[in-house]
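Below you will find the structure I want to go over with you.
A single protein chain has been removed from this complex, and every other one stays in its place.
Chain naming follows the written order as A, B and C, and within any one chain the residues start at number 1.
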Amino acid sequence: MFRVVRTPLDIHELVRYVTEASAGAITTFIGTTRNNNEGRKVIALDYDAYPEMAEKELRRIGDDAKKKWNIERMAIVHRIGPVQIAEASVMIAVSAAHRDDAFQACRFAIEEIKKTVPIWKKEVFEGGEVWIGTQTGQPLSEADLRQRSS
Amino acid sequence: MFRVVRTPLDIHELVRYVTEASAGAITTFIGTTRNNNEGRKVIALDYDAYPEMAEKELRRIGDDAKKKWNIERMAIVHRIGPVQIAEASVMIAVSAAHRDDAFQACRFAIEEIKKTVPIWKKEVFEGGEVWIGTQTGQPLSEADLRQRSS
Amino acid sequence: MKVTVKFFAILRERVGAAEITKELSDGSTVADLWRALKEEYPKLAPIETRLLYAVNQNYVKPDHALKDRDEVVFIPPVSGG
Partner (left out) sequence: MKVTVKFFAILRERVGAAEITKELSDGSTVADLWRALKEEYPKLAPIETRLLYAVNQNYVKPDHALKDRDEVVFIPPVSGG
């Protein structure tokens, strides 16, 4: 399950999806809107995405994780549009026979999402708004890019 | 929230409990009954606990995690009694401003649970049943024990 | 003095009771109590080497001296999670 949606996320849905009789461990990661960032008082985040490509990249992350670790299932759902304080913008769930694989694959997924998936957040803070990453972000390295475009 | 209960676990309840405006990351771990173990076909697990001391040890794990990492909240709920295939026996949720703390504290919690919390599982498999740990488990080291009883 | 002993998991099955009260002479330690229990319940002997000991919900060493009305639990290797 690899989706970009405009509606609130439901951790039950992801956990149910990855639950397997052959799995002994499920890990999840939930990214939520924090009320502060770099000294700014955050009001909300507003996410935009290139949805078809984002879902394709999320699937690619799932495929890569399955090659690296012995996992059963993975689900990633990213919300776009406005996400209020303490609401979830992204949820990841991974099931595996053993917990080490589940933890590592879950961590891998969120790190990859932040590097390669075409989703952007605008931070709406007291006194202004800013597209995060555009000011300070680094693009993929040449090596990453070669890998991606192969 | 550190509890030992006899009823099915609800990931929503834990996630809701740890959700904080100042947190940007929530990690969870769910331990589920796997349908096989060391070549045996598992029918169910049946957990027993010394409940008052188990809850005390779970709280101790939460306190230790707060000393080691910059986390906001932690919840651990362990179910006892029979737990069927694919059902959850334990759920952990951790919130933190940043994901690295949330991941590390969550991993720490499940490793500690398996070492020091007085909870035991009996595996009911095709052809018999066995208390896990009793045959092969190692007790706490002297160093661990000194720390615990101080 | 009298102490309460609670049994869990494999120990409860071996003893056939969840809780007993035991009369001990003053100055008895956790190890003394365990020796007395083994005599009463010989099935306990095989799991001896892997036990931990809790008194009033704190882990203690086997030479810990018991007091009247203590709650003692012998803890086989844990396997929660």
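Going forward, contacts are C-beta pairs under 8 Å (C-beta built on N, C-alpha and C of every residue); 3 or more make two chains touch, one makes a residue touch a chain.
Small disclaimer: the values here were computed from a predicted structure and weren't measured.
> Wait, the hidden chain, what does it touch out of the ones we have here?
The undisplayed chain, in the complete complex, is in contact with A.
> What chain A residues would touch the chain not displayed?
Counting only chain A, the missing chain is touched by 31, 47-50, 52-54, 56, 78, 89-90, 110, 113-122, 131-134, 136-140, 145, 148-149.
The rule is short, and it goes like this: only the chains that are shown with their structure count from here on.
> Averaging only over C-alpha atoms, locate the centres of chain A and chain C and give their separation in whole Å.
Comparing mean C-alpha positions, chain C is 50 Å from chain A.
> Which residue numbers or ranges of chain C touch two or more of the other chains?
Chain C, residues with two or more chain partners: not present.
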